[in-house]
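Every protein chain but one is kept in place in this view of the complex.
After this line comes chain A, so read on.
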Amino acid sequence: MVRVVFEFSGGMELLFGNQKVVEADVPQHNGEQQLTVAAAMAWARDNLLTERPELFMKGSSVRPGVLVLLNDTDWELCGELEAAVADGDRVTFISTLHGG
């Protein structure tokens, strides 16, 4: 189990029962040592998301237009889907698709 702090903002929280921050213990896949962002994301979709999963993910990644940060750093600098999520890490999903 890895303790992950999920943050949802920019309208993304609307898909997660209006919760902006969720702390959760995310299980690793069978036998794997590390939790990846890809696995954490899929877990959030299956366990935390309350509606319209297609607005969160497309295929095995986020829907284009959703920004992802790992500990406040653009996931593009961390290895994107393959980035490792350690105990206590913060994964942030920000929608840019919502209007004002």
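What we mean here is this: a contact is a pair of C-beta atoms (placed from the backbone, for glycine too) under 8 Å apart; a residue touches a chain by one contact, two chains touch by 3 or more; residues count from 1.
Criterion: contacts and distances are computed from a predicted model.
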Per UniProt, the name of the complex member that is left out, chosen from "Cytoplasmic tRNA 2-thiolation protein 1", "SKP1-like protein", "DNA replication complex GINS protein PSF2" or "AAA+ ATPase domain-containing protein": "Cytoplasmic tRNA 2-thiolation protein 1"
Candidate in contact with the missing chain, chosen from A:P27, A:G65 or A:G88: A:G65
Touch criterion as defined above, residue of A:A40, A:L55 or A:V85 at the omitted chain: A:L55
Positions on chain A where the hidden chain makes contact: 9-11, 14, 55, 63-65, 67, 69, 72-74, 76-79, 83, 92, 94-100
